[in-house]
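For this depiction, one protein chain was excluded, whereas all remaining protein chains were kept in their positions.
Entry: subunit A
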Amino acid sequence: MKWKQFFTPVSNITGEEAKQLVADKGADNVVYLDVRQPKEYENAHLPGSRLIPMGELDRRLDELDPDSHIIVY
């Protein structure tokens, strides 16, 4: 079975490019969204990142601003 049809293009950026995006757009306009589990977040996370575990994301989308730049990891 093939998987290609399940994916659409999305911007993949490196950690360096993410930092540049923050510099270009301003920290207030960029959100780091951590979709891992709370325990992983507690172990280590990017400074200022928002935690919404993947399993809760579809029910918590209203906590995010659709106009902001969101970097998911």
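By our rule, contacts are C-beta pairs under 8 Å (C-beta built on N, C-alpha and C of every residue); 3 or more make two chains touch, one makes a residue touch a chain; residues count from 1.
FYI, contacts and distances are computed from a predicted model.
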Per UniProt, the name of the complex member that is left out, chosen from "Amino acid/amide ABC transporter membrane protein 2, HAAT family", "2Fe-2S iron-sulfur cluster binding domain-containing protein", "Ferritin family protein" or "sn-glycerol-3-phosphate transport system permease protein UgpE" | "Ferritin family protein"
Touch residues of subunit A, complete complex, unshown partner = 1-16, 18, 21, 34, 36-40, 44-46, 53-55, 57-58, 61, 64, 66-73
